[in-house]
Structures are given as C-alpha cells and as structure tokens.
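Shown here: the complex without one of its protein chains, the others still in place.
Order of writing sets the chain letters: A, B, C and D. Residues in each chain are counted from 1.
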Amino acid sequence: MSALLLGIAWGIAAVLAIAGGAVIGVWWERKVAGHIQLRYGPLQIGPAGSLQMLADVPKLLFKEDIVPSAADKPLFKWAPLMVFAPVAASLAVIPFAAGWAPLDTSVGVLFFLAVPSLEVVAILVAAWSQRNTLAAIGGLRAASQMIAYEVPRALSVLPLVLLAGSLRPTAVLGAWQWWWMPLLSIGFIVYLIASIAEMNRGPFDLPEAESELVAGYFADYSGMRWAIFMMAEYGAMIAASLFAAATFLGGGWPFGGALGTAAIVLKAALLITVIMWVRWTFPRVRQDQLLRFCWTVLVPAALVQLVVVGVVLPWM
Amino acid sequence: MDVKRARPAVPPSVSGDAEDRMGLVKGAASLAKGLGITLKAGVSRPLTVRYPQQKVAVSPRWRGPLALRGVLGRDDIPLLKSASHAYNELIDGLYRSDRLPPCVGNCPANVDARGQAFLIADNRVAEAYELVRDRNILPGVLGRICHHPCETACKRNFYDEPVAIRPLHRFAYEEYRKIRHERISPLPRTQGKSVCVVGSGPSGLAAAYDLLKLGYRVVMYERERKPGGALNTGVPAYRLPRDVLYEEIGDIVGLGLELNTGVEVGKDVPLVELIREHDAVLLAVGLQQSRILPIPGTDAEGVVGALEFLWSANFKHEAGVRGKRVLVIGGGNVAVDVARCALRVGASEVKLACLESESEMPCHPWEIAEALDEGVVALCSLGPEEVLVRHGQVAGMRMRSCLSVFDETGRFAPKFGDETTDVPADVIVFAIGQAPKIDALVAGTELLVSGRGQLVVDGTLFTTSVPGVFACGEIVTGPGSAIGSIATGHEAATSIHRYLQGLPLDGDRVARPVPVYPKHAPADITNVEANRRRAVMPMADPEERASDFRQVELGLTRQEAMAEAMRCLRCESEVCVGCTFCARTCPDYAIKVERVDEAGARCLTRYDYDLSKCCYCGLCAEQCPTKALQHTGQYELSFWHRDLMVFDKGEMLRPPTGTRATGRDGVSPPGCPVPRREEP
Amino acid sequence: MRIEELRERVCAMYPDLCPLFSIEFGDGSIAVPLERVHSAAADLKDMGFDRLGMVTAVDRGDEFEIVYRLQSRDLRAAMFLKAAVPKNDPVVPSMCDLWPAAEWQEREVFDLFGIVFDGHPDLRRILLPEDWSGHPLRKDYADDRIVRRPDYI
Amino acid sequence: MATIEDIAEFLDKAPGGGILLTTVDAVMNWSRGKSLWTFPMGTACCAMEFIAASFSRFDFDRHGTIPRPDPRHCDVMVVAGTITHKMAPAVKRIYEQMPEPKWVVAMGNCAVSGGIFYYDTYSVVRGVDEFLPVDVYIAGCPPRPEALQDAILQLRKKIASESISPRRRRPVASELPQPSDPRKGDLEEQPLARSKATAGGPDV
Partner (left out) sequence: MRTEELTLNLGPSHPSTHGVCRLVVRLDGEVVTHVEPVIGHLHRGIEKMAENRTYLQVVPLTDRLDYVGSMYANWAYCRAVERLAGIRVPERAEYLRVIVCELQRIASHMMGIGSSAADTGATSAFLYAFAQRDLVIDLFEALCGARLTYNYVRPGGVAFDLPEGWVEQCRSFVAQHPSAMLEIDELFFGNVIARARLKGIGVLDADTAVAWGVSGPSARGSGVDWDLRRDDPYSVYPRFDFDVVVGSNGDAYDRARVRLWECIESCRIIEQALDQLEPGPVMAEGLPRLLAPRPGDAYDHIESARGSLGVYLVSDGSVRPYRMKVRSPAFCNLAVLPLIATGHTLSDLLVILGSLDPVFGEVDR
C-alpha cells in the first residue's frame, strides 16, 4: 500500500518535474536556437523571455481539443499519456545524490534502458490512431529508429555496469572514479548519440521532420495533447541527460551533498545544451543512413568500448 | 561577421572530393567545424532589431502609402513674386529644391506662367497680367510674338499637348486693357538717383521698368519717332499690331518713365553728356545693321538688307517689290518675316533660300509652316554664290547646293557640292543676321569697342569698360529673341541697382539657373479625350491674310482661355489639381479622382485611394506633375476592416506622421467591422 | 552564328520556304504550314537546334499561331518556328518525341489556349484546375469572375 | 478533460462568476495574445517577408510568435500571398484544421483584396475574406516584416477584448457579416473625373 502511495507521490512529482523541466527546456531551446541563429528568441515575458512558457501553457491547455473524425478515438486520446508515462517512470531510477535515488532498485540501469523503450509502442499507437499518412510514416520511422538505437544505447551503458559490477545506479555512482571519464569516452559519445536518436531529436528527428512530414507522428494532435508529446520529448531529454550526468559524468563529483545534486543538474543542463546545439547545427540524416550509422558505426564503437573495458577490468 | 577580403579561387569542380563518403575522422572533423561555426554565431551579437522598441531606419525612398501634400480648393500655389533684384534667388531656391516648374525654368526671363494660369483659372485676370508683367514687361506684345520656350518645356507635352501659355498672355492683356486706367499710376521716386536708358527696345524697357519699380528716375531716349526698338521697326504688323505695343509702352510711361523719342544719342545728344548727367547709363540700342554676304554682285540695285526692308514694309507698307519676284536669303525667323511681309507688300512671288535642310532650319517650325501656307516657296540646302546682275539690276542669284551646314562638333562650317542653280529674282533680301552699329554712339567716350565693331561688355554683369555705363539686349547677346533680351534687361537693372547702392556687383548675386529639361517625344494624342486637348488658336484664312497686315492669330475667347488655363498642371506646386494622371498610370487602378471646374471655385471633390489594391510601384508619384502625391515612409498598416483601407481625400491629406495602423486614428473598436467614414 | 548565315542554311534546306524566313527585331523566324511543322522541327533539330526554349501560342483573331523558340548551343543561334493553326480544329503535332521539354509547355498551351497536341503522352490541364471551363488566353474568353479594368489610359 | 466551454458555462452560471470570468478572460487573453503561433499560409511574395519576419533581423520569436508548419498547433493563420481559385479550397481546409480559438491575418494586398491582381484576371480570389473571417488586414505589397509584427501586436489588442464565455464571445466566422458582394472593396465604377465644368471647359 505504501509502495502504491509512494508511487503516486512519485508520479505527481515526476510529472511536475518534467513539466517544469520542459517549460524551462523549451524556453532554453528557443534561446539557444535564437542565439545560434543570430537572433534573441523569446524576450518579452519575464527576464530574457524566461516566462514565455507561462503564456504558452495556458493557451495550449485551453485550445480546442480536436479529435479527427476518422481517428481511433480511445487510442488517439490516450496515446499522449502512454508516451509520457515511461519517460516519467524512467526518471525514478536516477541517483540524484550519492547513494540516493527515488527508486533505488538493483536493476535500475536495466529499468532505465527498458522502460523508455515502451514509448515506441505509444508512438506507434499515436501514429496509427490518427489515420494520417504523414503521421503513419512518422510512426514507422520512429519505431524502426528507436528499436535500432536501443542496441547501441544499451551496449554503451554496459561498460559502466561492468566497471561498477552492479546494475544499481547508486552503486554505479558510488563506484565511479574520475578516470572512468577518459576510459568511457567512446561509450559516452555512443550513449549521447543513441539517446538523441531515441528521443527523436535532430539530427535524428526523422519521425517528426518538419520539412518532410510536417509534424510527424503527432501531426493531428492539438492543444494539450500535443503539449504532452512535447513534454515527453523534453522529459526524455532531461532523463537521458540526468542519467548521463549521474553515471558517466560522476554525479555530484567533485562535490557532495546538496551541492552534488546541483552539480548533477548543472551537468545535465550542460548536456541538454549540447544536444540543442547539435540539433540546431546539423542537417537531418536519412532513414537508411540513420540505420546504417547505427549498425556500422555506433554498435561497433560500443563493442570496442566494451572490449576496452573488458581488457582494463582485470587490471583494476 | 568579420569583414575580410577573401577571394577564393573557383575550384575546378564544385562537386568537392572525388569520393562521395567521408571517412570517420574527416566526418567527425566536419561536424566539429560546424559546431564551431554555430558556437561562434551563438556567442556573437544577434542581428535583430528589436521592433517595436527599435526600428530599422527605412530608406528615404521607401514607397509607403501615398499621401497628398495639398489639393485644389484647399491650397493655393505660391506665386513667384519678388522684387526684380531678388528674383534670381527665388528661382535658384526653387531650382535647388527641385520645385521649379519647367515653364518657368525654361523661360529666359522666368515668367511665372504657372501663376498666370492659376490666376486666370480663378478669374483673376488682371492680377495674372500684372504677375506676368513683372517679368515679361510687355505681355500683350510677347503674347503675340514670343517663341514660347515655356510651352516647349511644358509637362503636358508628356501627357498630351502643352498648355497655350502664349495665347494666355495675350488674353490677359486683352482683359487688362479694359481696366488699365484704374491700375496705372506713377510710381514714387524714392531713390533720388536717375538712370538713362538709350534705346526703347524690350531690353531697355525691361530695365527701365525694374528701375522704376525700385524708385529711380528713368529717362529713355529713342531714335525713332515711336518707341519699341526692334519690336517697332522689325516685327511685321500682321504679327504685332502697333497699337498694342504703344499701349503697353504707354503703361510704362504711365508708371513714370520719361520717354524721349526722335532723339538719336550720339547725334542729337552726345553720350558723354548723358553719362555726366545721370548716375548710370544703360545702352540698349540693339543691332541696327543688316549683314550682307561678301559675294559678287551685292552692290547691284535690288539687293536689300532685311532690317531696311522690314522698316519700309512696316511703316510705308511699300517696299518697292510690288509685282516683283523676291528672293529672301536666310532661314531664320527674320527671313520668314521678310518673306511674309514681301507677300503683303505685293510681291508676285516670294522664295526663301537657306543653307539648311528643311528639318534644320533655325526658324520656328510654326513660322515656316504659316509662311508656306501663305504661298512662300522654300528652297532648302542652297548656298548663295553670286548675285546675277543684268544692267546693274538684280536678275537672280546663283545658288550652290549645300551638303551639310555643321561639322561633327556642331560648328557652322558649310560644305558645298558642285551643283549650282540659278534662281531668278528681281529683289534679293539678305536676312542672314544683324550687326551692331555703335560708332556714332560711343564717339567721344572711353567705351571700348572690339575689332568687329562690337561693344565690350561683361556677359553676366552687363558692365562696360566705363563704370556706370551698362549695356543689355542684343548688343550683348547677339541676335536673339525678345524674351531673351528682356531677361538681359532685368539682369542689367539689377547690376545698375547694385551699382547705385554701392553694393558689389557680383558678390552674393545669384545667377539664374539654366535647367535642362528632358526632351519629350510628342505624345500620342489619337486616343486622348477631347477635353484634354489644347485650345486651338483661331487663325485668319491664309489666302486672305497674305494680302494685308492684319493680325493672323485671332486670339482666344474668354471661355477658351479659361478652359486652357485650367489645363495647367501647376507643376511642382505640391498642390494636387486632379489631373487624373495618377489614376491613369496606376497599374492597379487603385485611384479615383474627381474635380469640379468652376471658375473661382475649382475644387478637387474626390480623391479615393484604395490602399488594398495599390502595389506600391511608385509609378503614380513618379509622374505626378505637381509632386503633391508622395509616398510616405509609413509601413505599419494594419486595419480592422477592409473598407478602412480606402483612403478618401481627408485621409490622403492627413500629415504622414504617427501610425496609420488599425484605420482612422488607430482606435477603432476591435471585433466588429467599422463602417466607412463619411466625408466631412 | 549570324542570322543571315542562319537564313542561308535554312534556305538551303527548304528552298520553297525561304520567302517565309523573316528577320525582325534581330531574330530569325520561319513560318511553315502546319502539316510541315513537325518535320521542319525535326530537320532543325538535326541541324543543331538542341534546345526547345519555349512553346507558346498567340491568338491572332481568326486563327492561332503556334510559336516555337529553338535554341542551339553549338550554332550559338536561336530562331522562331511558327505555324498558323485553324481555330475550329486546333490540332498540332506534339514535339515531345523530339524534345521532352515540350511536354509541360505543350500542356500549358493546351490549358490556356485549348490547342490539342497530337501525340502528347499526357495532355491534361496543368495550371488551371481540372474542372475549369474555357481557355483563358484566348481573346474571346469570357468569365464573369473577371472584373474589367476602368477603360482609360 | 474540461474544455474551455465547460469552464465558461460554469462561470456564467455560478454566483459571482462574472467577476471571475473577467479575471479568467484577462488571463486567457494575455496568454493567447502573448503566444500567437502562426501558420504561414505563404503562397507568394509576402511569404518571403514572412520568412524575413521570423529570421535573424526581425525575429518574431521575441514576441512569442513562432511559425509552426502544422495547422493543428497554430493560433493564427497568416495568409501571405495571392490566393487563387485553385488554392482557395486548400486554404479553407487548413483553416478548418486549426483548433479554436483561431485568428486570420491577411498579409499583403493580394490576400486583402487581390491587390494588383484585382482587375482583368480570371484566377485570383479577391481577398481571403471571401471565405475566411479575417481579423487583421495588412496593407502592403508586400508589407515589411515589421508591418506583420505590428499586425500581431494589433491582434493582441483585439484578443484582449474577447471572452471565453459564449455570451461575450466575438462573432465567429459564420456570424460575421458575409461579404455579399465580392467586389465590395471596389470603388464604384464611375467615369474618371466627373467634371461639372462650365460648358466646353476641359476635364483636366
């Protein structure tokens, strides 16, 4: 019973955190994109436009909620939450402080890798329920892409687990040494790239490619339902960045306690910024190139990392 | 982005490297480079102009919505009125601000033809006459004989036909003579100095008029018994009835001019005495001698100069050519005058021979056309070679064909061919130009005379070698037009005024600008509405008129003249006259113009401009003759309703300040359509 | 190549059509009977006119005039090929087999003038909607959607 | 999910809801006005200026206005360019795809009235207000990017006067006065300068 209560409490906290994160993230993305593009981005509401989302959110909340007449209505209506839930859940295993994670389970790493993969199902549901050609293509693209990139993503986390000898994120963080950073650099880059692909962001934003599929798998969603998709996307970015910050980058290192948590958030924010920077710099790859890149570059690279760690491990 | 001069060579192939795929390392490097470029941009200053707090400086040529500066019925045009010695500054100022109407600019004396048309259309004819007389001292005369450069430059040439400015002068005079007695009274003499003018031709009269208005005492001497100079002796009466000339000069006398006719300076009165007696002397004696070519046979009986011929034709109506064949040598206006006079004094056959080809003839085309109408025969491209003499009497002229008159540089250098023709004639009149005859005049003074018998005069200040003695008119400029002589008279008067006031003669004096106006191809008037056409000057019948000295041009009726005055576009006045050419030029037909034409109450009643059809091409404003229609620099043009986008006259006249956004005054209630505001 | 040379070469090829070769405004132009337009075009293509720059038509009142603009890179020359098309039966052989560039341009002429191109692979309207009636560039085209401009110049 | 209509209905009925409604309206209108996402219905020249308005020099994003390619996410349709009879059904359909509340800005004279393509052409719709309820008209051919930004600022003013309550709502498309005469923008055709001049006087 208490676990259920805890779960509900965590759920609410995660939704709020993701919502807050997404609000800040969207603003930050608009600012980053703006400055990269030699302009300002939001400027009017709040300092440097930081409260722009305060205007956007109520507006989206009370937009007309269009359900296309041809759509499969129940699926159409619930798909956003299905996308959102795994992302919210995955946040639970991230060690926000040394030795503490909201859900400190012994299979935390596995949980983190596995649960967001459920998103694929949700996206497929969303895409198919609309009966929209563009959305369908977007959904298909998303499915193939996400499933493919699961592999390098998982492989890239494996060395961490090997080094730490545990699947428990807090344990990984506990065992973390600074020299892991150079040692795991290939794995980290593979993880980052695979995560970007997982969260459908540029240069791997094929499923929602604006210039091709208009909006991809959420083409027919409006108002708040669409906002939930966006929140999920930002949530995934936040989760992936937090996880990387908490594991690859050594969590709070070199600080401890509350300062450490701040360091984790800061590192995650930095990663998020890098992801945005990449997004606004590169062109988009094509579907076949995306998959080829996955199998011919990322997976071998992750395997190389694994071998390197395997070689190093006995010497520890 | 840094401004550095990079001139990369074009690569042999734009395709780049031969292999399509980059290696992993090169690929990663290219990605890093890309990230570097975006990072650099990310930390550099944004290019954004933060509208609405900051605004981009809009180009001064920005073609925003149109606005009117002024409209007929609300705004008057400025009349070019000024003291004569300050007139140049007025013209120069207009010229510099690009507000000089072409008719004014192209006139040597800068007569305000635009103002004249404005006043006549307003039924203020006497005022119009006086406005014109300030510059063109003899409007009635010039209204008959002027070669009207104003009409040549008139902007209406571009649209259809020029405004009949010269006939309007004449019309104004006809109206004015009815009330002349009310308006002429001697001017006060405020200066206490006196000026003597020798010669009563147009230039002398112009100077005298200016000086009288400035308050000087002016004494004028004329050799002939009647005043007018060349206007009196040279211009045939069928073009200029003498009573008009005497009347207008009489007006100037009425203003205080002391005119002494029948007194030849140099013979009856020595010039030295005049110089001593007066504070300044102005020589305006004109050219008094006809030139005769130095070819064999010119001493034979029957060879005459044009001036002598015209003199006798004008005053005696008899030049000894009755029933004879007359050959006029020359292609200028004087030659045409001679030819036409010869017809009138009874010549049996008049031929006109000139060097130039038909298209090159220096006389005005309408003159030769009228002459041909009357029966004159023109022999073009013929050069005189020898006068054929039989028994001491002229029998004809041997002419040699002329191939070209001017060389490549435009200098007078006739080339002759081999062919010769003999033209039989009983009288040969040379009308090839005039020369000054001033030996008797300058005798006893220190005035310098050049080797060719010409007075030495400064061409811009009109001073001679003796201080206090000035000269103007054709002795300065050479043969020219009456209005050109008048212009020199005004200049000389200004010089005299400055001299008498002890001011430096050149100093801050402004020279009148000589604008160059674009030549217009004759407009195609085949499809032009009848009411846009120029009033046609009624002419006497050619058969009838060729026999006597009555006037050929019959003058406009009052109605015609008023209508003609309304045709004036009031160029450069920034007051819209409703000429409708903007509406006609608009490729979108976004403009509608209406106007009421009632003398004294002319008014632009409607100017509707549909902002929503306008394509901002600028064609209308470019060709607006008045420059009243101008683009504003506005660009914030949001409206609540489409009907608000039709600007009426009132809206067009609103000063282009502030924003026009959201329609009138920017405060329309949102949400509901706003009905179109009625015109006040 | 200068136009005079071009005229000589065309005249050598078609002595009977030589009088129909005119030079106007610096451009050569040959008018041929409609039934010969395709063969003339083929011959001109063999002569070196490798580009079909433009296909258009002019409504001359009682008949159409079909105008081809041929260009040659090798000869550095260009010329018009024209033919009169009767209005009651406007059928013109298609040039698609010579220059594929004709495909869309002929569709456009069909769309706007209603001239039918015989042998065109896909003759449909291209600019106007499929259900449009009439051919607007004909001088007698009437459409109550058109608002006439005020008639003054 | 409670829709805005439910809330409005509740507030309309609830005692004291009027004051609350005003507050909610103020918040909603502020939020909507500051977050106007645009659908660039760009067809011709004006689309270039629309792009310019969103790019570096003019930066629409400062006003919280971003162009979205998907009509479902947009609040304002900016019709930028000439609309032909062939295009009009697509425009109308895209408008219908947008969720309420939605606004239309007619950018440029072609969208306002056909502009330069008003006379003598057979294929141009004379103004999008023939089939869409237009809120703000921007004159210009094309208007400057600032003019578009100004129009968005003006639209905010208009939004500020709206209400979520059906009773206070602005008239929706079907309630707006329909253009009875599609040529209403045209000045009635009259001879070019109706001159009341004295007999024989020239027109010009």
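Simple rule for what comes next: a residue touches a chain if its C-beta (ideal position, glycine included) is under 8 Å from a C-beta of that chain, and two chains touch if they have at least 3 such contacts.
On a predicted model such as this, the values are computed, not experimentally measured, just so you know.
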Note to self: Using the touch definition given at the top, which of the shown chains does the missing chain touch?
What the structure shows: A, B, C, D
Next item on the list: For the chain that's not shown, point to the residue among A:77, A:131 or A:284 touching it.
Entry: A:284
Next item on the list: By the contact definition given up top, give the residues of subunit D that touch the hidden chain.
Entry: 41-45, 47-49, 51-52, 55-57, 69, 81-82, 84, 86-87, 90-91, 94, 116-117, 119-124, 141-142, 144
Next item on the list: Please give every residue of subunit A in contact with the chain that is not shown.
Entry: 33, 36-39, 133-134, 137, 202-203, 205-206, 209-212, 214, 280-289
Next item on the list: Could you list which residues of subunit B touch the chain missing from the display?
Entry: 1-8, 10-11, 13-16, 20-22, 26-28, 30-31, 33-34, 37-38, 41, 47, 58-63, 158-159, 518-524, 527, 585-588, 615-619, 622-623, 631
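The working rule: only the chains that are shown with their structure count from here on.
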Check: Taking every chain's C-alpha mean, which one sits closest to the mean of all protein C-alpha atoms?
Finding: D
Next item on the list: Determine the centre-to-centre distance between subunit B and subunit C, using the mean Cα coordinates as centres, and give it in whole Å.
Entry: 52
Next item on the list: Could you tell me the distance, in whole angstrom, between the mean C-alpha positions of subunit A and subunit C?
Entry: 61
Next item on the list: Give me the residues of subunit B that touch two or more other chains.
Entry: 46-48, 50, 583-584, 589
Note to self: Quick check on subunit A: which residues sit in contact with 2+ other chains?
What the structure shows: 34, 37-40, 43
Margin query: For the complex, give me every residue of subunit B touching subunit A.
Written below: 24, 31, 34-35, 37-39, 41-44, 46-48, 50
Check: So in the complex, which bits of subunit B are touching subunit D?
Finding: 46-52, 55-56, 58, 65, 529, 531-533, 559-560, 562-564, 566-567, 578-580, 583-584, 587-589, 592-599, 608, 610-616, 635-643, 645-646, 659, 661-662, 669-673
Checklist line | Touch list for subunit A against partner subunit B, complex | finding: 32, 34-40, 43, 277-278, 280-282, 297
